[in-house]
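Just one protein chain is left out here, and the rest sit where they should.
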Amino acid sequence: MSRNVSFALTVGICMLLPFMVPQYSLTVLIEALIFGLFAMSLDLLVGYCRLYSFGHAAAYGLGAYSAALILTRLLLPLPIGIVLAVLVTTLVAIPIAWICTRSTGVSFAMLTLAFAQLGYAMLFRFRDITGGSDGIVGIPRPPGPLGMTWFQGKTGYYYLVLGCLIGSYLLCRAIVRSPFGAVLAGIRENEAKTIALGYNTRAYKIATVVLAHGFGALAGALYAAFAGFASPELFFWLVSGRVLIMVVVGGAGTLIGPILGGVFFVFLEHELSEITDLWPLIFGSVFMTFVMFAPQGIWGILTRRSNPGAELPGAGNETSDAAA
Amino acid sequence: MTARHTVTRRRMVKGLVGASALTAAPAFLRHASAAAPIKIGIPTVITGGYALLGSQVIRTCKLVKKMTDAKGGVLGQPVEFFYQDTQGDPATCVRKCQELVERDNCRILSGVIVSSEAAAMLPKLEEWNAIFISHGNGDGRLTAELLVPRFFRANTSAPMGARALALYLKDAPEKKFIAMASDAAWGRSSNAAFEEQIKKVGKDLVDKMYAPVANKDYSPYITRILQSGAQGCYVALQGDEARAFYSQATQYGLAQRVQFFTEIVAQADIKVLGKDAIGLMGSSRYPLTYDIPQNNAFREAFMSEYKNEIPDWSDGEMYQALMILFAAIEKAGSPEPTKIAAAMEDLDVTSVKGPVLMRKCDHQGENQGFVVKVARNEKYAEPVAEIVKIYPREMNTPDCRSSSFSK
Partner (left out) sequence: MSLGFILAQCLGALSQAAVLFFIACGLTLIFGIMRIINFAHGAIFMLGAYVGFTIVAVTGSFLLSLLLAPIVVGGLGMAFERVFLRHLYGRRDGGAYLLLTFGLAVVLSEVIRVIWGAQPRASGIPDFLRGIVVIVEQPFPLYRLFLIAAGLAAALAVWQFLERTRAGLLIRAVSQNAEMVHALGTDVALVRTAVFGLGCAMAALGGVLAAPLVTAFLGMGTTVVIDAFVIVIIGGMGSFLGSLIGSVLVGFVQVLGAYYFQDLALAFMYFLMLIVLVIRPGGLLGRED
């Protein structure tokens, strides 16, 4: 089956899901899709730039809190609130990106962690605005613009999230297949050579970090409006660790893999915690199993790929040398 | 790595992925069980930092189920508890509550441990058509700014804990106080209430300190207490934080220089600290040694069921919350949430902590205030908190929808 047909089929099934599953499963599904989006945003950094971020929770948290504040205080319509939250986070991400991209490798990872933990600490410092340890609760979904209310119910919200996910995926796919993406591939495979070719790799990295934050913030904003609250746990390093794992388990550098990874893990965690008290044990063992025996991730297994990180711009499997 | 090897591994992982997909499938296929029993959802902490408190909640619920089954249930209907693990995370808590309400049809929720989880749930109760009765959430704002009609607090709140102590301290020899709290919402609530109350009784509060949540090293705070010249130190810390603080304070010999007054006295902490806990004074959310028939019966039933485990504060508070709930269900004659809510308002019940009035104006249960002191007691294997003073419920509960006390 060609890629595009299977893609269309998957989208079709997703659109019919609310009528096929019980209401409570829809809640888990919405959260799973949001996490899938979050994981995909990180894939831009991890899979396409080989920049491991330990602080991606910052994007999620910033998006969530921005949306929380905008929606509760300004009472703007939900879609506008979400867009604004993404914009605010993207702006804040620029100086963060600038500082973090001064380093590579582990230093980069730790800088991102530092910013996320700083964000966490700041939430307690400015508790009058952020609500401290309780966070911001009672986030509404104001109607509009033009009097739209379809996203106020659960099913409507599901379609909103699905739409954002699909739209973001298509956008990211276009980005990685564009000349911009080709330079990213060059940075990933051989940065020195790419610099020698005259590219300002730092600028590309900054742009990628900012993009990743933008899509991550979208996930965070969608979550805040869905759950109705934003709390400091969203910034904690365990969230960053989890999303990183979702990316790697899903299959880094494939965009779809991390989405699947996110969805898979939300469901796995949810179902396991129903069945047994020992679910973290099983959960951790599943991670470790994937590392040992399936490094190419879920998507790699499903598409019979055996070379991790080999997904390159351009459809199919041709290896293209970096914009040479 | 041969090709054959790769195929075997791939098959195994495919199997794993398939199995995981199958475990997701039952979620779509389960159907709601029959509506006859009264269903109570308990989204509590089973794994994670507060797992101890969650395990106490669960053991008390199991005891209560046993006791009510023996009596033929409530309104002739059996009570069924549904336990879920929230890990102490508000996001997980809300998700689990959603499932408890939608899949298991629980319209009554209780047993939530962390105040931020409770705060996240409150706005959703209307949408879920459920009521939530708190057994242990202390943040004052839950019955003030954050109040919703379907929330009830059966337990002593943080401001109430501070109040009882402040009333006691009015006649105490100590004049200068310092306050130490966790930087969580309930800690802030507690310190603020204590400050207001201690100043009202004419004492001096020289400083207020907040340690980050999950702080490990308390030496800077201990040093500050030493430097402040305070004679009394108010402590609003819980669980791991409290144990770390008291262990370290004992190592500095602080207890000989300063009298500690704690907002919550937990048996689990006393057990761990052993003889270092003796002499500690505080406010108690559940007075173990309170000699009234309801409490004696509960204590004996608990200790015979759980092989001489001493009931802790969250055991006692959970039990009280459930007793109040059952009384409301019987008064309402129906387990339907809005009817229970209506019946709970102005309900006056005598439970393990004595007479409790569930106020209509802000759904706060008026509880008596208990000031206790940890001492050795021959009846128990560990030191326990013995009652020093009891304050009437009207004095001990704040003004309506507020954390302040005008009386």
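As written, the chain order gives the labels A and B, with residue 1 at the start of each chain.
Everything below uses one rule, namely that a residue touches a chain if its C-beta (ideal position, glycine included) is under 8 Å from a C-beta of that chain, and two chains touch if they have at least 3 such contacts.
Fair warning: this is a prediction, and the values are worked out from it, not measured in the lab.
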Chains in view that touch the one left out, judged over the entire complex: A, B
Sole residue of B:N105, B:Q231, B:S247 or B:N377 that reaches the chain not shown, by the stated touch rule: B:S247
Selected residue (touches chain absent from view) among B:F152, B:W186 or B:Y210: B:Y210
Among A:L87, A:I129 or A:L281, the residue in touch with the chain that has been omitted: A:L281
Touch list for subunit B against the chain that is not drawn: 47-49, 51-52, 54-55, 209-212, 214-217, 219-224, 226-227, 240, 243-244, 247-248, 251-254, 257, 268, 271-274, 276
Hidden partner interface residues of subunit A, rising order: 46, 50, 52, 99, 102-107, 109-111, 113-115, 117-118, 120-122, 124-125, 237-238, 241, 244-245, 247-249, 252, 278, 280-281, 283-288, 290-292, 295, 308-309
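As a working rule, only the chains that are shown with their structure count from here on.
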Subunit A partner contacts - residues on subunit B that touch it in the complex: 6, 9-10, 12-14, 16-17, 20, 23-24, 26-28, 30, 46-47, 84-85, 89-91, 94-95, 98-99, 101-103, 115-116, 119-120, 122-124, 139, 141, 146, 183-185, 188, 212-213
Residues of subunit A touching subunit B in the complex: 20-25, 27-28, 31, 121, 124, 127, 132-135, 137-138, 223, 227-229, 231, 233-234, 264, 267-268, 270-275, 277, 279-280, 286, 289-290, 293-294, 298, 301-302, 304, 306
